[in-house]
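Missing here is one protein chain; the remaining ones are kept as they sit in the complex.
A and B are the chain letters, set down in written order, and residue numbers restart from 1 in every chain.
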Amino acid sequence: MSENFEPNVVAFLCNWCSYAGADLAGTSRIEYPSNLNVIRVMCSGRVNPMFVVNALQQGADGVLVSGCHPGDCHYMEGNFLARRRVALMRELLNFVGVDERRFNMSWVSASEGAKWRDVVKGVVDNLHEVGAFTEFPRKKIDW
Amino acid sequence: MSSKPKIGVYICHCGINIAKTVDVEELTKYAVKLPNVRVASDYSYMCSEPGQLMIREDIRKNGLNRVVVASCSPRMHELTFRKALVEAGLNPYYLEIANIREHCSWVHKDKQEATAKAKKLLQAAVAKVRFLEPLQEKEVDVGAAALVIGGGIAGIQASLDIANAGFKIYLVEKTPSIGGRMSQLDKTFPTLDCSACILTPKMVDAASHPNITLLTYSQVESITGYVGNFQVKVRKKARYVDFNKCTGCGLCAEECLLADRVKSEFNMGIGNRSAIYLPFPQAVPAKYSIDPHSCLFLTRGKCGKAPKCVEACPAGAVDFEQKDEIVEFKTGTVIVATGFDVFDAARKPEYGYSDYDNVLTGLEMERLISSSGPTGGKLVLGKGDGEYVPKEIAFIKCVGSRDKSTGNEYCSRVCCMYTAKLAHLVKDKLPEANVRIYYMDVRAFGKGFEEFYDRVRREGVRYIRGNPSEIFKRNGKLVIMVEDTLTGKPLEDEVDMVVLGVGLEPRRDAREVIDLLRLSQSSDRFFLEAHPKLAPVDTAIEGVYLAGCAQGPKDIPDTVAQAKGAASSALVLLSSGKVKVQAQISWVNEPNCRGCGYCVEICPYTAIELVLVNLMGHQVNVARVNGVLCKGCGACVAGCLSGSVQQKSFMDSQILPQIAALGGKL
Partner (left out) sequence: MPDFDKLRALAKETISRDDIKYLIGWRQGTYGYRTSPHFVRIPEDADQLIFSPLCSSNLATYLALAEKRPVPRGSQPDTRKVAILVKGCDSRAVVQQLVEQGIKREAVYVIGCPCEGVVDLRKLEEKYPHTLDRVGARWENGNVSLDLPSGNAVFPREEIVAGKCLTCRYPNPVIADVTLGENVEVSGSTAFEDINRFEVKSAQERWTFWRDKFNSCIRCYACRNVCPMCYCAECILDKQNPAWIQRSVNISENTAFQLARAFHLAGRCIECGECERVCPVEIPLSYLNRKLVKEVTEQFAFTPGVDPEAKPLLVGYRPNDKGDFIL
């Protein structure tokens, strides 16, 4: 892996907890790596696990899905539904040889700005070790 | 509206908040080159009036039909910019925000890195905005009535406010009388008003109000529907006394074979009542009811030769054939004012509450000291010949509050003041008594509280800082083991009586209410408000509001204030008669739906149902979303195998380009 490899991470954050937690990290000026870009969804339950496969295809080296802590979901159970789906997709990806550190999930609440930093740092640090995703990216990415 | 996207990109400096770390000029230059972007501008404060004006003018001048604002979090100013779009005649949902402040300039230091990230975020917003669709904000009618669950001071106040505004109220109370916990109190702190004197008129007002239907001794069985259109089913439990015939004379209770032999809930078990009873003298409605758990005739089928109450009643109101009755009605809103339970002191066995008669809880002390209580307000302990007047009296605060061992980390907010009040009342009745209060902190935060605390100390009540570890009996006296943490000395304090300042807990039957309405609980197990600061009376369920201690411990003024807040929130809906429905909801592409019902099962709001539709002559199932019930979480979308369910503004066709824009190289 080249020395200056910087992983590209796509993150799906629920509007109510994790996105707000990331906002709080901002208002608290908590610094973290700039490798992760956020897509806002209303609930982690909206995240189709195929988004993850798609993100890997479209140039991401890693993916993060982040929702409310168990019991805190704004929509009561979306994060629980997401957890099951993510658990299975992680196993499947791992089975075909995609390093499981490429697919992460976290619970970050609206008050956990510092945790958000730790999550981002952890994911990015891991991906530095894992390296670029070369298994099945698309050759050309159009949007 | 499906004409080619013409996008305007607006990049905010946010003073220097963004511009300091993101090269806004470079970002603007980059934005112009992105597909479908017509104009890109930057400005010091996009949210300001000149900033918004810039957007509005561009929309008009350049015929823009999509807008991207790169600025602070959409949680901050999405609404502001949506309004700007509307003012310029554009659908407000043709907007996408790139969060380059909270998620970028504020969390990164390196200008190059931050600018590169801002480009990506902006690119993703542009990618998405091209595929956004116009959405309509619909409205539904709100039924001109409200259901209030719980007839304590919170429920009564909320009912009165709404009823006075001219709307119908159904006030449902589980026990035979309204009044709640406040009716059990002797005096209220810090003003020492007689609790009954200020509460009873409100109870009577509620009962006699033409707009209020009082359903006492009743329980809500089910609530279906949604904001504006709740269908409520209430079980009116059999009182075994004809409500219309009973005059409340009380002759039945005097004659009851169990007269003065059944523990009175109202008096916290200190006093007794009959099996046919009025919970307390000022009960509203003043109608007797028979307690089916103690009445001999109802439990054993036999009561002497014939039930005495039947003979005693001059109105012939006693009716053992009475059955529960189901009442159904519709309301537009619901207020949950189900109150609290006091902490069960038996869960702190070290304080001997279960073992010693002279260890009381605060609420028991209220009844003991109340002139309407079982002793007529005489502060005496023991019975008959064993009766005695306590001389040495101790209070212990924070019993079951601020105590992880009981699972209650929170402060109950009322114990500091009610122990001070009770201590004052003791000194008032027994000036010779020695009263001390064991405390961890004194939180006299309310209006007039500190002054009252000072007054009580001046009256000779001693405050000793220490959390007692044990209470046991020695030579007929209670001994409190405690360390005075201000002097560091261990004490063994011999007293005649201990009053435990028990805290407030969520009601033990809270689960029933949660199941009725799918309410959430916060970590303290009280009902969860929609926002702890900005929506403290709202819940996640639209049209359902919280009042009083159901949401968390409160004193009476706070409870009344919150009840009025809940009433005003309910009245916003009721008086406008309409409620706006979420626009970013799910919908089903019916021809593509395979009718598997996954989405139906997934939806936590029962917003989706399978309906039979005619497909070229065949009856087939497809899913259909109720746009009023849908809250727009999108969980159904991710669970749909055929991709037939989509969430507006969060469609697969809108998210996939976002992913591509973030994944792709700059």
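Annotations for the structure displayed:
Definition applied: a contact is a pair of C-beta atoms (placed from the backbone, for glycine too) under 8 Å apart; a residue touches a chain by one contact, two chains touch by 3 or more.
Predicted, not measured: the structure shown is a model, and the values here were computed from it.
In the full assembly, the chain not pictured is in contact with A, B, by the touch criterion defined above.
Screening A:Leu81, A:Ala110 or A:Val124 for touch with the missing chain picks out A:Leu81.
Checked against the full complex, the one of B:Ser208, B:Ser354, B:Ser576 or B:Asn592 touching the unshown chain is B:Asn592. Only one residue in the set A:Asn35, A:Gln57 or A:Ser109 touches the chain that does not appear here, and it is A:Gln57.
Residue positions on chain A in contact with the hidden chain: 49-50, 53-54, 57, 70-71, 77, 80-81, 83-100, 104-107, 119, 122-123, 135-139, in rising order.
What chain B contributes to its contact with the hidden chain is residues 591-592, 594-598, 601-602, 610, 615-621, 639, 641-643, 651-653, 656-657.
Everything that follows uses one rule, which is that only the chains that are shown with their structure count from here on.
A straight line joining the Cα centres of chain A and chain B is 33 Å long. Chain B makes touch with chain A in their complex at residues 73-75, 99, 101-104, 106-110, 113-114, 116-117, 120-121, 124, 127, 518, 520, 540, 584, 602, 604-605, 631-635, 637-639, 647, 650, 652, 655-665.
Residues 8, 10, 15, 19-20, 22-23, 25-27, 29-32, 34, 37-43, 45-49, 51, 54-55, 57-60, 71, 74-78, 81-82, 85, 117, 141-143 of chain A are the ones touching chain B in the complex.
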